[in-house]
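Below is the structure I would like to discuss, written out as structure tokens.
Heads up, one of the protein chains got dropped from this complex, but the rest are sitting where they should.
All chains are identified by letter, namely A and B, in their written order; residue positions are counted from 1 within each chain.
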Amino acid sequence: MKFNFKILPEKGSSWRTFAVFAIAVVMGMGFFLMREAEVVSYLSDNPQACVNCHVMTPVYNSWMHSSHREWVSCNGCHVPQDNIFNSYYFKAKDGLYHSAVFTARAEPDVITMREASEEVVQNNCIRCHIQQVTEVKYDGWLDNHRENRTERACWSCHQEVPHGRIHGLSTVKYNIAPLPTDLDEMVIPEWLAKEIEAQ
Amino acid sequence: NRKSEAKYKYVPSVVIGKNEPRNEEWGKNYPREYQSYMQTADTSFRSYQGGSAMVDMLEEDPRMVLLWAGYAFSKDYNQGRGHFYAIDDLHNSLRSGAPENKEDGPMPATCWACKGPDVPRLMDEHGVGEFYAGTWAENVSEVVNPIGCADCHDPNNMKLRITRPALVEAFQAMGKDINKSTHQEMRSLVCAQCHVEYYFNKNKPGHEGTNYLTFPWENGFAVEDMEKYYDDIGFSDWTHAISKAPMLKAQHPDYEIFLTGVHADRGVSCADCHMPYKSEGGQKFTDHHLQSPLNNVANSCQVCHREETAKLIANVYERQQKSNENRIKLEDVLVKAHIEAGKAWELGATEEQMKDILMSIRHAQWRWDYTAASHGGSFHSPVEIGRVLGSGLAEAQEARVMLVRLLATLGHNEPVAMPDISTKAKAQKYIGLDMDQLRQDKEKFKSNTLPKWLEEAKAREAKMGSDKVVSTKK
Partner (left out) sequence: NRKSEAKYKYVPSVVIGKNEPRNEEWGKNYPREYQSYMQTADTSFRSYQGGSAMVDMLEEDPRMVLLWAGYAFSKDYNQGRGHFYAIDDLHNSLRSGAPENKEDGPMPATCWACKGPDVPRLMDEHGVGEFYAGTWAENVSEVVNPIGCADCHDPNNMKLRITRPALVEAFQAMGKDINKSTHQEMRSLVCAQCHVEYYFNKNKPGHEGTNYLTFPWENGFAVEDMEKYYDDIGFSDWTHAISKAPMLKAQHPDYEIFLTGVHADRGVSCADCHMPYKSEGGQKFTDHHLQSPLNNVANSCQVCHREETAKLIANVYERQQKSNENRIKLEDVLVKAHIEAGKAWELGATEEQMKDILMSIRHAQWRWDYTAASHGGSFHSPVEIGRVLGSGLAEAQEARVMLVRLLATLGHNEPVAMPDISTKAKAQKYIGLDMDQLRQDKEKFKSNTLPKWLEEAKAREAKMGSDKVVSTKK
């Protein structure tokens, strides 16, 4: 029997799809800016936006299994949080860059952060952990921090935070982003749904 | 689009049918998950009170024999081991008895409910009520694949899914829709299909007389909520052989207790600790070797805690020891209460005189069992376990104070002699079990009946075949 993926794209259509997608990202940004509150929650809470690209699946999965999952999603680290305007500016720029690279199929197997991104991330670590890592008062609790905290990237020590020690597209074989279940979909098989309805 | 393209970048080698119960079949598409799953067959790890070795609880703590006198648990009770053994252990348990024919008891089909992915298959094929209405014996040839992929996954997209009606119905009873669960909740709910307190409801409308698997959650998950549920419907699992109290048996309320702890409060799921992410050969995947996280602290605890392994293990043991300390104290009081109640009957106590006493024993032992039956509970929620044990101790003392007074009324105003129950064998003898007979019957079942029924299963499965995927691309 032929295995039929109904969601498999038609041959040759992927460029088109992604051009549309890139435009949608930019337009979407503008649209959302008009409804500020929602933008904020969209931007900070929904990592789905990033995982729309398969290349983001490995990082999504590792984040999903990290100590930070419950506290902060992608944008909380990768987008400046000092002021809202800066956030959108950086994000739009970033989004355009990513989609351009993606569209050109130029993504490397092992992606690394650019310098500008590193600075953003480091600032975000500090944003949340400032008291723990800078205050003399907590030296007893975190006695290793006093000397090293300023000159190095946090993740040079905290290598697991949040993407784990191994990186790269081929590190997740099936590349299945864990599918969130809070969409409209059922989490129970059809026969069970029928049975429950019958009661 | 490209995303879904990537999703199926790997080449599936077989098509997995909608009710495929055989883990090997799924394993052909997902070899890493399958191989790690197969490691649940390893029984070499032992921790202070858990691990994958099979622990004979009655041998470790013979008081339990007396506490369960008159109920099957007094014959045989082990601390569970890996999912791989779910079927074997049920075959081997003295609790499942030694049926010779498919109509024989002692157990109903419902006992299979949490033992493997053949169950959803059978429920789909025959109907849920119909499945529960059967005998345990007639399903020996049907339920043969131990807990596995189809219990938790949708074969089309590998999404987590709930396959057990009892959980869905329990959500309904609480006025909740399980389909609204978040992804993170699902990573615990798949476990809550089985790792929960249950009872067999024989009065379910439309299924009267059937042992219908039910979770008593209508009033909530707390020990008091479930107690009230059972009291209100006048349910009891059995009548205690010595005290004649109408008893409740708590079974593994792991999920319920877990929910009261700080890890649940912070959004941590069962899978975070028992199925952590793992790297192997440059690949990341979910470790399907479900086991004690203490055998795998680096991938589980240390994702979130930067303390050393030894310290984290010490944290767990300390909580377990503190709760065991009071658990044993409560057992001692309960043993005395049962024996004293037995003495009171012997001396001619009336039902009326015994009524309140027996209710206190019921409630106290229920609280004890709630803490004892969840092998992970004293770490999952140590504060709650402490609270429940305290309330059990208070209740058990009420029973004993009433008993001592009643005994004096009946002319026995001195300590009641306690039997020697220092070993499992002595305790079982004391409550009148003929263990040799039970073991002999079991052996007969295992050497005569069981192989025959398993042959039937093999023949049935041989017809199922394997559906190879023909690649659509170059």
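The criterion applied here is as follows: a contact is a pair of C-beta atoms (placed from the backbone, for glycine too) under 8 Å apart; a residue touches a chain by one contact, two chains touch by 3 or more.
Please read all numbers here as calculations on a predicted model, not as lab measurements.
Checked against the full complex, the one of B:Asp177, B:Glu280 or B:Glu325 touching the unshown chain is B:Glu325. The residue from B:Ala396, B:Ala427 or B:Leu450 that touches the chain not shown here is B:Ala396. Looking at chain B, the residues touching the absent chain are 262, 265-266, 307, 311, 315, 319, 322-323, 325-326, 329-330, 333, 382-387, 389-391, 393-394, 396-397, 400-401, 404-405, 408-409, 413-415. By the touch definition given at the top, chain A reaches the unshown chain through residues 71, 128, 131-132, 135, 137-141.
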